[in-house]
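In this view, the complex is presented without one of its protein chains, the others remaining in place.
Note that the chains are named A, B and C in the order they appear, and that numbering of residues resets to 1 at the start of each chain.
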Amino acid sequence: MTAFVLPVRVYLEDTDAQGVVYNASYFRFLERARTEWLRAAGIEHNRLREELGISLVLVGTQVKFRRPAILDDQLHVRASLAKATGARFVFEQDVRRDSPEGLVLCEGIAEVACMEATRRKPRRIPESLLDELSEWM
Amino acid sequence: MTAFVLPVRVYLEDTDAQGVVYNASYFRFLERARTEWLRAAGIEHNRLREELGISLVLVGTQVKFRRPAILDDQLHVRASLAKATGARFVFEQDVRRDSPEGLVLCEGIAEVACMEATRRKPRRIPESLLDELSEWM
Amino acid sequence: MTAFVLPVRVYLEDTDAQGVVYNASYFRFLERARTEWLRAAGIEHNRLREELGISLVLVGTQVKFRRPAILDDQLHVRASLAKATGARFVFEQDVRRDSPEGLVLCEGIAEVACMEATRRKPRRIPESLLDELSEWM
Partner (left out) sequence: MTAFVLPVRVYLEDTDAQGVVYNASYFRFLERARTEWLRAAGIEHNRLREELGISLVLVGTQVKFRRPAILDDQLHVRASLAKATGARFVFEQDVRRDSPEGLVLCEGIAEVACMEATRRKPRRIPESLLDELSEWM
């Protein structure tokens, strides 16, 4: 299983009046890392829609917030594909400070479904997509 | 000219680590008020697209931030249509604290273009839409 | 156990290019409902910090996204306190369409810790706060 790690800088937009990163901001960071994991495998959202008629949609998530990130922090956001079966991908993810092996600030699981882009029905992950992703699993 | 005023509560999501409402949040508030102004006239974004094939798109804005809003503030966000000519609406807007006549925190102008929804070319505002909006102008 | 239900309108800011509400937006909606639950019990974030020296901080969440919400939807976001023990509140939450008993779009659990505002250490929920909240439990 190959992990993808995306560096993410914390800006004012990500923080809140408690002086730390706002909880929903982590879900934006986690999604950015899943998108870059896909892009590293040569796959973009637009291409999925146009060529295969599918969208990837978050259908479930479990996250623990261990320690707060703050303004100006340099974070490293990991996405590792743990499973790809039927219509569903399961990613293991975490957010660390300063380096990819740094202190864990947040960690969890993201379940992503493969959907028909127009009708939003689950659809089995296409074999061609699994092949492209095989080196990342 | 009839003004529409939308009450908006400030939540953690709207604030930043400087302890005040983050600047981009005001643009979300101003857009909510323009959308509710439209809805008050019986018009929703989805209907514009489906029945008339148009989207309303922000093409320019000028804003002054006078005083900061903070967490838990009850804001009142105004949208008044100042002009509707050709393909363009001009709104005068402000954000006030506690009441629609309260202290001005932020004020400015929003220029919104009428676009063909699929090709994103400017399109003259349909007469039928101007008629529906006439009591709001 | 008394549930609090907050009506939330879906604006452009909440949606994404897949044509539905973006996943992180639900976490903003769920937090708004917890904040209004608190406010309904007479408690605001600023007062907690100033009078009791505490902040309430999301430390864990599990959410299932069942069906997509779309632009212009009128949502109803529920927060019910399921537990309040030690330094931790557990809320059961869901997001429904059109009415408080409408179709469930999203549901889950939020764990919120009572923290010392300045040092961000967990702190036992003050008795005075539990008393104020007792009719909501």
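Just so we're on the same page, contacts are C-beta pairs under 8 Å (C-beta built on N, C-alpha and C of every residue); 3 or more make two chains touch, one makes a residue touch a chain.
All values reported here derive from a predicted model rather than from experimental measurement.
**Student:** Write down which of C:Y22, C:F65 or C:F91 is the residue touching the left-out chain.
**Tutor:** C:Y22
**Student:** By the contact definition given up top, give the residues of chain A that touch the hidden chain.
**Tutor:** Interface with the chain not displayed, on the chain A side: 9, 11-13, 28, 31-32, 35, 39, 44-46, 70-72.
**Student:** Touching the missing chain, which residues of chain B?
**Tutor:** Interface residues of chain B facing the absent chain: 17-18, 20, 23-25, 27-28, 31, 45, 55, 57-65, 68, 117, 120.
**Student:** Hey, which chain C residues sit against the chain that's not shown?
**Tutor:** 12-13, 15-20, 22, 24, 70-71
As a convention for this text, only the chains that are shown with their structure count from here on.
**Student:** What's the call on chain A versus chain C, same or different interface residues, using the half cut on shared numbers?
**Tutor:** Mostly the same residues.
**Student:** Determine the centre-to-centre distance between chain A and chain B, using the mean Cα coordinates as centres, and give it in whole Å.
**Tutor:** It comes to 33 Å between the two C-alpha centres.
**Student:** Taking each chain's centre as the mean position of its Cα atoms, how many Å separate chain A from chain C?
**Tutor:** Measuring from centre to centre gives 23 Å for this pair.
**Student:** Multi-chain contacts in chain B: which residues touch at least two other chains?
**Tutor:** 12-13, 70-71
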